[in-house]
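Left out: one protein chain. Kept in place: all the others.
Moving on to chain A:
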Amino acid sequence: MSAAAEAPSARRDSFAGPILELRGLEKRYVGTHALKPADLAFEAGEIHAIVGENGAGKSTLIKLLTGVTPRTAGEIVWKGVPTDLSTPNEAIALGINAVHQEVVLCPHLTVAANIFLGDERTARGLLKDRAMVREAQRILDDLGFNLPAGAVLSTLTIGQQQLIATARAATRGTQFLIFDEPTAYLTRQEAAQLFALIRRLKAQGVTIVYISHRMEEIFELADRVSVLRDGMLVGTRVVAETTDAELIALMINRSIEQIYHKETFAHGAPVLETRHLSGRGFEDVSLTVREGEIVGLYGLIGAGRSEFVMGVYGRERVTAGEVLWRGQPVTIRRERDAIDLGMALAPESRRDQGLCLNLGVGLNLNLPVFDRLTRGVTISASEERKAADKQIRDLRIKTASRNALALSLSGGNQQKIVIGKWLNHGAKLFIFDEPTVGVDVGTKAEIYRLFGALLAKGAGILLISSYLPEVYELADRLHVFRGGRQVASHGFKAASHEQILTEAIGV
């Protein structure tokens, strides 16, 4: 398309300073400081990598740079001129674009239609389909992608769709292109094609921001790398002058936060054992959870930890291996079987898996135990009220009443419902999948105190977290997952942060 043809000249810039500069850029949400004041300058035509753990503030930074969310304070300076950047359209008009991990295109349209979406070639109001396919094909051939422009997008692999999304972003006069973990679903060959494209864009003067977990990609591709930790920009390094050990050290929070106070209890008999358990997304997982013990599962998102617990819990089918409950082999076919044994699950996504948002707090809290509140045919209204009120009181859930809709509560209080609906019902194993994502520090501390109370009652806890300090400080035993496999296991603080992160990333 035209922008691509004239790109080299159009992007040659008379302005000599950094193309984009952040001055004290800051983002606060209620109760959390998602990005602490950050100063950073992106040079024109560089590939700038950004690394950090989950929740370190990377996605907040992307949202600020693409105008998706407004900043709380600070300045964004584009080619020396302070800019609002408060809407996505403003970002696109400046030439700032992003390619996301998940493809956001129309799967039912052709490749060409997707590339030209919102910018169609027309003649007298009618689409020039063939011309667009020809032009799209020329762009794809030009980029060295061996892909048909006339094919329907959904017939392509996710990786190929990712390349199309990149091509689309690259052909619109883009001067500043952000990649958010673009290789997460790509094969090696597709990743190589993507890298070639990124280098070509760099040669044309486009500034690239590249966000990734994969160290080897950063060393292969990037000129400079910035590290985020707990919402703070902790350092920027020239890639040629740094090592992965230094970057990992920067990524980890060395100051142990006061919020983790771990109480240690005597470990009793095993509650749950899995032996060589395999299923969709996980393979050959063997671990044991004892009474009074927290077992942590650490890994990057998509490492197979949630899939594993969903297998144990009966949500997903287990294809091989054995589950033992208090020493007895058991078959768990559905969630109810697991609950009846004494398992409780607080799932990863409270919106999608945890809550009935447009129903009452009380109904949500009582959902797993309505059978116990039933007298004969009907539910005992007084017991239903009592059970809900007790949970609200015990967990200090801030809600107008038990009848308020779950969606009217704050994130932290919603999370308390997801966790709270299982308490006081005598469960012996609690599975917490990312229990503190998106909750403020105060609620975090309350949740950790709750862990202690559960352990004191003789329960075991299986804790999944992508936030290393959390599992590191709390888990009596820590299993590291990567690519659906259990790649390492450590006792309480028996390995260094560096070693664990290295195992999880697979450097």
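Note that a residue touches a chain if its C-beta (ideal position, glycine included) is under 8 Å from a C-beta of that chain, and two chains touch if they have at least 3 such contacts; residues count from 1.
Throughout what follows, contacts and distances are computed from a predicted model.
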item: Omitted chain (choose from "Carbon-monoxide dehydrogenase medium subunit", "ABC transporter permease", "Nitrate reductase subunit beta" or "Peptidoglycan glycosyltransferase MrdB") - UniProt protein name; value: "ABC transporter permease"
item: Hidden-chain contact residue, picked from the options A:R237, A:K262, A:R315 or A:K457; value: A:R315
item: Contact with the hidden chain (one of A:L61, A:A388 or A:V480); value: A:A388
item: Sole contact to the chain not displayed, among A:H108, A:H276 or A:R334; value: A:R334
item: Interface with the undisplayed chain - residues on chain A; value: 313, 315, 334-336, 339-340, 345, 347, 352-360, 362-363, 366-368, 370-371, 373-374, 377-379, 381-382, 384-385, 388, 400-405, 408, 421
